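Note that one protein chain of the assembly has been removed; the remaining protein chains are unaltered in position.
Moving on to chain A:
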Amino acid sequence: MTTLQATTRSYVAHEYPLWRRLLLTRETAIIAVLVAVVFYSIGNVENFDGPLTLTYLLLDTAPILLIALPMTLVIVTGEIDLSVASVVGLSSVLLGVLFEAGYSIPVAALVAVLAGVACGALNGFLVAYVGLPSLAVTIGTLALFRGVAAGLVGTKAVTGFDDRWTDLATAKIGATGVPVVMILFVVLAIAFAFLLHFTSFGRGVFDIGLNSEAAHFTGVPVERTKLILFVLSGAVSALAGVYFTLRFGSARGDNATGMELQVIAAVLLGGVSIFGGRGRLHGVIAGVLLIGVISSALRLEGVTVNVTNIIIGLLLVASVMTPSVLAALSGLASRRNNRGPSPSSAPVGVGTQER
């Protein structure tokens, strides 16, 4: 790790003052863009300042916000979980089937979440202990879980859930317009932020993403960590599935199809490196909200979904590309200026941005 003087523990990143380290980050950039887009939309997009906007925005993005939490940790380890949307579908269907069989919603929801845990455990076992690449494993389970979900209900939908529970899924906190589901999200977000940024487990997650072998030799339980993360991913996805089902009052096998890509796009936009080792939860949350706000504003403008997708896609590509392009450009400029080896390009391995 330290190609610098091993004795002084000097990290390039820590040579700058604190305010600078806090402000000039990708996360801050995404938050700034989010704030800019929100203010622009309030000023220029008709009806965006209406009372319903915030409610609908949060209701729509809640499942993505929820799943993005464990997904961040999974991607920070350098793995990926493509099966999350299928777990949402499966948990949705289980909730519906059990409800139809006469179980109460809490019992059915509990079983659905346990099924999510089992799905995650399967992914985690295959990735961590069998050693298969997560991309391949979760593409497989993406099809598998979705297939089971579709098989359980076929093409029909289970409806007629208790109003008490469906109302709760769309209920708002007092007169604020903020949906109740946000309480669940905030609790989980705090828990995941604590886990990732303030525990040794979280340090281990970053270590695995930077160099899995080195992490192993420094005593990080690589397999167990990965297994736990996939289980968390399955459990939270199933929870999101319960919310999704109750919000729409309809349990269908095709619920949330394609949501995994929305989640992963938001996580990457939020500054998490797809190669692992880098990322912060507040950036991810801002990334999810940014995509939500852009889609919402463009829908209000009557822009078709294809155009919205193009804009979000370009934004994603630009956000992934520009830092490295600009870094290469300024590296070129500094080489021209002071001939000698630029200090910025010397310590390979300390900075993770290059990956």
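One rule holds for everything that comes next: a residue touches a chain if its C-beta (ideal position, glycine included) is under 8 Å from a C-beta of that chain, and two chains touch if they have at least 3 such contacts; residues count from 1.
Note that contacts and distances are computed from a predicted model.
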Missing subunit (named according to UniProt) among the choices "Multisubunit potassium/proton antiporter, PhaG subunit", "Rhamnose ABC transporter substrate-binding protein", "Na(+)-translocating NADH-quinone reductase subunit D" or "Anti-sigma factor antagonist": "Rhamnose ABC transporter substrate-binding protein"
Residue of A:A157, A:V205 or A:I228 touching the missing chain in the full complex: A:A157
Chain not shown, touching residues in chain A: 12-13, 15-16, 20, 24-26, 28-30, 32-33, 36-37, 40-41, 44-48, 50, 52-53, 56, 60, 157, 159-160, 166, 170, 244, 248-250, 252, 254-258, 294-306, 309, 311, 314-315, 318-319, 322-327, 330-331, 334, 344-345, 347, 350-351, 353-354
